[in-house]
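Left out: one protein chain. Kept in place: all the others.
Our next item is chain A:
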């Protein structure tokens, strides 16, 4: 009996393959049920025009009860987007990845949410405590207790 996480991820993958990804989102790699890679771009007029970012999803056995670990990939020359909620090591401060995660959401839903978060950004700058956070950050962003204050940015 395969676990609930693998069945659900198989279903999501099938949906992506059948219906395709939304505009600006592309599936790069989904060979197993533990790590998936996507690229996202912000379409239209935005601060991040022509910038392509790589997003990494990591799932554990409790998915979708527990949220996936999502971060921008910063290895091999890739950069994290300069955004007040994105740290330079790729960790993202977003409520849907933390206490507002629910199984109603999906991988594609998270990609779309992050895409719109980038699109609605007014000013490109790093988070205020970026240097301090990056120095002591854990490897898994789920281990950090983010404080979600401003969701309008």
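By our rule, a contact is a pair of C-beta atoms (placed from the backbone, for glycine too) under 8 Å apart; a residue touches a chain by one contact, two chains touch by 3 or more; residues count from 1.
Methods note: contacts and distances are computed from a predicted model.
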| item | value |
| --- | --- |
| Omitted chain, identified by the protein name its UniProt record gives, among "V-type proton ATPase subunit", "Eukaryotic translation initiation factor 3 subunit L", "RING-CH-type domain-containing protein" or "PITH domain-containing protein" | "RING-CH-type domain-containing protein" |
| Contacting the left-out chain in the complete assembly, out of A:4, A:30, A:108 or A:134 | A:4 |
| Chain A residues that touch the omitted chain in the full complex | 4, 7-8, 11-12, 62, 64-66, 99-100, 102-105 |
